[in-house]
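Here you go, one structure.
Omission of a single protein chain aside, the complex is shown with its protein chains in their original locations.
Chains: A, B and C, in written order; residue numbering restarts at 1 for each.
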Amino acid sequence: MLRTLRIILGLAIALISSAVQLVWADDASIVLTRLATENYSEIEAGVTALAASAIPSAEAVLNALADSRLSYRLSDKAIFFKDTSGKWIDAATNAAPSEQPTGLKPVKVNNRVRRALDAAIGSMTLLSADPKKRIAAADAVFKSRDVNTLSALDSVIAKETDAIVKQHFEEARAAVLILKPDAPEAERVAAADRLGQRGDQDALALLSSVTNANATANVIAAGSLAAKSISRRLALLSAAQNAWYGLSLGSVLLLAAIGLAITFGVMGIINMAHGEMVMLGAYTTFVVQEIIRAKAPSLFDWSLPIAIPLAFFVSALVGLVIERMIIRYLYGRPLETLLATWGVSLMLQQAVRSAFGANNREVGAPSYMAGVWDLNGFQITYGRLWIILFSLTVFLALLGVMRGTSLGLRMRAVIQNRRMAAAMGIRTPVVDALTFALGSGVAGIAGVALSQIDNVSPNLGQSYIIDSFLVVVFGGVGNLWGTLLGALSLGLANKFLEPIAGAVLGKIILLAVIILFIQRRPRGLFALKGRAVEQ
Amino acid sequence: MKRLISTIAVSAFAAGSLLASIAAKAEDTIKIGILHSLSGTMAISETTLKDTMLYLIDEQNKKGGVLGKKLEAVVVDPASNWPLFAEKARELITKDKVVATFGCWTSVSRKSVLPVFEELNSILFYPVQYEGEESSKNIFYTGAAPNQQAIPAVDYLMENEKVQRWVLAGTDYVYPRTTNKILEAYLKAKGVKAEDIMINYTPFGHSDWQTIVADIKKFGSAGKKTAVVSTINGDANVPFYKELGNQGIKATDIPVVAFSVGEEELAGLDTKPLVGHLAAWNYFESVDTPENKDFIAKWQAYTKNPKRTTNDPMEAHVIGFNMWVKAVEKAGTTDPSKVIDAMIGVAVPNLTGGLSTMMPNHHITKPVLIGEIKADGQFNTVWQTPGTVVANEWSPYLEGSKDLIADWRAPLSCGNFNVKTGKCGSKS
Amino acid sequence: MTTDLTDSILYLDAVSVSFDGFKALNDLSFVVGRGELRAIIGPNGAGKTTMMDVVTGKTRPDKGAVVFDGSVDLTTQDESAIASLGIGRKFQKPTVFDYQTVEDNLLLAVEGPRTAFSSLFGWRSKVTAYQIYEALSIIRLGDLKYRLAGSLSHGQKQWLEIGMLLAQNPKLLLVDEPVAGMTDAETEETARLLTSIAGEHAVVVVEHDMSFVRALDCKVTCLHEGTVLAEGTIDSVSANDRVIDVYLGR
Partner (left out) sequence: MIKFLFHRFDKTAAYFIAALAVLGVLIPILNLALPEASTFHIPTYLVSLWGKYLAYALLALALDLVWGYCGILSLGHGAFFALGGYAMGMYLMRQIGSRGVYADPILPDFMVFLNWKELPITWYFFDHFVYAIAMVILVPSLLALIFGWFAFRSRVTGVYLSIITQSLTYALLLAFFRNDMGFGGNNGLTDFKDILGFSIQAPTTRAILFSITALMLALGFIVARAMVASRFGQVLASIRDAESRTRFLGYRVENYKLMVFVVSAAMAGIAGALYVPQVGIINPSEFAPANSIEAVIWVAVGGRGTLIGAAIGAVLVNFAKTWLTGTFPDFWLYGLGALFIGVTLFLPKGIIGTLTARFNSGGKGDTA
């Protein structure tokens, strides 16, 4: 109903505008005033009309409306918009007004208006010089399937040189045609094939809405054929997709656990405050972003790279203090470290609560972490991709420290034989302190990454502590590779159980499996053997 | 040393009885209990409500208190621990002798204290939207019942977004379960086919949403306009919305309408990717009325934080508190049993420019607002019920409760009167 | 194997154990006869302690058989089972229950029912009391019987552990470096003790102290790199060139 209305209006405006080119200014004001209202369906219609009109400011106005830079004067319903530099432009004259406009009211949009805008801007930018814009436009049309754009599409497809852009155009055209009852059958069948080649969910959606209500037998046949091939493809994809999810979940577990692999795995401290170290890292990220927002918004994309060393430093420092003040008195009494660190975690949580308030804090995502990378159908979200890479980097770096550096060497020495190491002149207390600080610092780094996918709240740490311990124990205490393998296999297992058993039951099953596994191999995946390990 | 041990035991016990005797000394202030978690998982949501109450009491005292006496807030921390809620409620009423209590957020905490309030015949104001299916003589529900939030939201999506396919996603506890049952029944009544409804439950604090969001995406691309109705609980929302953003689900493709995401929750989020997703509440901070502007100004002044947000449960407390004050003045006493009777019919202005009235079912009338998330973390009201809506505490869409009504006026004065059997359910 | 299995108390046949790469035992075979007293010598890492671990079920051999009492295959049993078969062990580093009294340590060791239920109700009988008294007098700790074992001197702990071994009254005693940290007098005493109990019990002693081994005056087996290097009287073994090369030194 609305669609047809919009078409009619659009055509009407088109006629007028084309007929009376000279007096477009008054005509423009007619069209533009339709935006000067609170009624969304009015605005929506206005948008379509504006798109169909030949008003020079149209595109600018629509864009302004899209990112809410558009206002109207209550007195005479004249439309003004801020240009990107922030100064007011009078839409009717498409020039800066003589005096600063006053008594303005912003034009609001809702989802329907937004959709109309996307469609309109899309159909207008088909001819844009920038191929990216053209592709965006094509996709907009693919979504809106606005019949009016058909002629425009035909002409641009004819002109288009860039193969990829052309493909997008043709897909858009196919999308329009496939559901256009009055289109010639041959064209619609061709459209079906085109969509079949595109082969993603959206194409499938279109094809599945081809019914005998709106198509002839042949079209339906072609449609269902294409649909079948797509769904076959998608079935394959989903398996791969699942593996990817598992991988990324695994990387999160790895991040959460890797610090613990040092403090618990290597040093044997049941570090219940580990989660809080992660939390501190997350809050550091928050603070960094706050400062950047206030001082240098342009640097926002750098907030995470800046936060990483700081987070490490903060958590490491806190870790150092804890080690010096509490843990150093508890070596060789692991179960007592549990109690003390539990107390520490309570205090840290409350401290953060007092400092930052109890509710969640906003940590924004830098531009390079937003969005999806679509390898025709196989979707990789950049955020997750970064986290996977990041966790692996952290892991390798840590491995490097343990293997390569003299600190790492001394650490291993102290862990394997404290007395001997001391006898050889290694200052074991220093090494202990540094090791714990290192573990805490790594946890802090993890917090930076986790702030991107989870709540930044005082409870952040608590939600990871159990999983972290499981990962370390499952992987085999004292073995970094074990932690890596443990995290990844748990992540994958979880993700492959989830579709079958559901999120909760899947997790329960996994826990049961781990419990049984530890019965089989009491020392985890990678166990040390021999007379060295006794009690 | 043996003596020492027994002394420890005894002294501890002595200290305990001391706790009791404190209660004995008389007070010339009126005490109000505040029972909101200040630590643990629920502190995220409840701490603000504690501050709200302190603010309201402070305001009232500036106006000279109630019945010529100053009000005094008694704050305790039930620490997101449900049995502790009951214990603290008992302590507030018997030890601190509070005349009314404002508190609880989760249904379970309310369920936990309900017997206590009934046993000791005191008053609880419960400010959060909930699943309904309850009406206690001693509890006043100032939050929304499902029909004051969920059903209008669905109607809006049907009419304005032409939604034909529904995902009901919720955290696995009683509020989402019940709300979704009601919605399912409602949608089916509206002719939505079973295969067009997808129901999904996740545990508390669920943080890995990749699979589910992907499923939603798939479900949504079946050629019919799809929307998600989210009853996901506070903590899990942030990762949920972040994942929506990541997988590039825009509100123009699959709008998500949430019932437990307010300004507070959005404050923890980068809302730019979420522009256009919806929430259904009875109040938005962005509501453009003098009452609201005035409230926000005073609130931010009181908290000395110009960025401090407001939200729906806060408004509920504002309404509830004003109602209580009015009822007390009407009854001329703070004696709960009298106040409970006086409460019914009390009407006070809400912050959205209307009047909210306490109905005989101990629920209040509210307007329903649908808002779209804006880039600045506020809501843009896109639809609103013309008047206020009366709560259905017992949903007509549920098997067990369709014949039940609540009316606490004499002679009926029953929370679950069965119109079929003509009996008051619990005293059959 | 020349010795007839039935009159052997312990019989190791081609036993091998390796800890990630390193071969601790390498086709080790030897026989201990009933009531025999046997000394085992050899350089560090020769596999002496590992051999004991294998016999007592602490370590599972990769291959080979360990036969006790002519019939029982020990490789399929766990520590407690083996112990209740009648094999007692004294560790290289004396391990007693530090937080319990000398008497209680012995009480724990005294032969008798070991099941959880019996231990719940049964307490000490006349017999056990006597056995404890006996053991105490042998190890000369009678007047220290109420002291916590943890507070004993190294030597006293050695004695206590030997006492526990006796209280167990096993068919086979495995004694790992019993005289470490003992005075010469105590050492002689120990040698006398061990020789005296040999006969009714078979005793296998691992020791470095050659004078002690000499005092035992029994058949000696010298292990090297997990196999038997030489076996025979103390004189023949200590005359053996290879033994001298790898162990005694010239």
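Note that in this section contacts are C-beta pairs under 8 Å (C-beta built on N, C-alpha and C of every residue); 3 or more make two chains touch, one makes a residue touch a chain.
Bear in mind the structure is a predicted one, so any value in this text is a computation, not a measurement.
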{"item": "Chains in view that touch the one left out, judged over the entire complex", "value": "A, B, C"}
{"item": "Touch criterion as defined above, residue of B:G65, B:P203 or B:G248 at the omitted chain", "value": "B:P203"}
{"item": "Residue among C:S80, C:T183, C:S211 or C:T233 touching the omitted chain", "value": "C:S80"}
{"item": "Of A:V107, A:V176, A:V189 or A:L330, the one touching the omitted chain in the full complex", "value": "A:L330"}
{"item": "Absent-chain contact - pick from C:T95, C:T183, C:S196 or C:S211", "value": "C:T95"}
{"item": "Residue among A:L346, A:L409 or A:L492 touching the omitted chain", "value": "A:L346"}
{"item": "Residues in subunit A touching the chain absent from view", "value": "268, 270, 272, 326, 329-330, 333-336, 338-340, 342-347, 349-351, 354, 462, 466, 469-470, 473, 477, 504-505, 507-508, 511-512, 514-516, 518-520, 522-523, 534-535"}
{"item": "Contact footprint on subunit C, counting only the chain that is left out", "value": "56, 58, 78-80, 83-84, 88-89, 91, 95-100, 104, 107-109, 114-117, 119-124, 148, 150-151, 164, 168"}
{"item": "Residues belonging to subunit B that touch the chain removed from view", "value": "1-6, 8-10, 12-13, 15-17, 19-21, 23-24, 38-39, 75-79, 81-84, 86-88, 90-91, 94-95, 106-108, 111-112, 114-116, 119, 133-134, 172-174, 177-178, 181, 201, 203-204, 398-401, 404, 415-416, 418, 423, 425-428"}
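Convention: only the chains that are shown with their structure count from here on.
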{"item": "If a chain touches subunit A and subunit B alike, it appears here", "value": "none"}
{"item": "Closest chain to the centre of mass proxy, which here is the mean CA position", "value": "A"}
{"item": "Chain of greatest Cα-centre distance to subunit A", "value": "C"}
{"item": "Pair of chains joined by the greatest number of C-beta pairs in contact", "value": "A-B"}
{"item": "Centroid distance [mean C-alpha coordinates] between subunit B and subunit A, Å", "value": "31"}
{"item": "Euclidean distance of C-alpha centroids - subunit B vs subunit C, Å", "value": "73"}
{"item": "Contacts with 2+ other chains: residues of subunit C", "value": "none"}
{"item": "Of all residues in subunit A, the ones touching two or more other chains", "value": "none"}
{"item": "Partner subunit B, residues of subunit A touching it in the complex", "value": "40, 68, 108, 110-112, 114-115, 118, 143, 201-202, 204-206, 208-209, 241-242, 245, 248-249, 252, 349-350, 353, 357-365, 370-372, 379, 381-384, 452-459, 463, 494-495, 498-499, 502-504, 507"}
{"item": "Subunit A contact footprint on subunit B (complex, rising order)", "value": "38-41, 43-48, 160-161, 172, 201-203, 205-208, 210-212, 214, 217-218, 221-224, 235, 238-239, 242-243, 245-248, 251-253, 255, 264-265, 267-270, 273, 276, 372, 375, 377, 380, 382"}
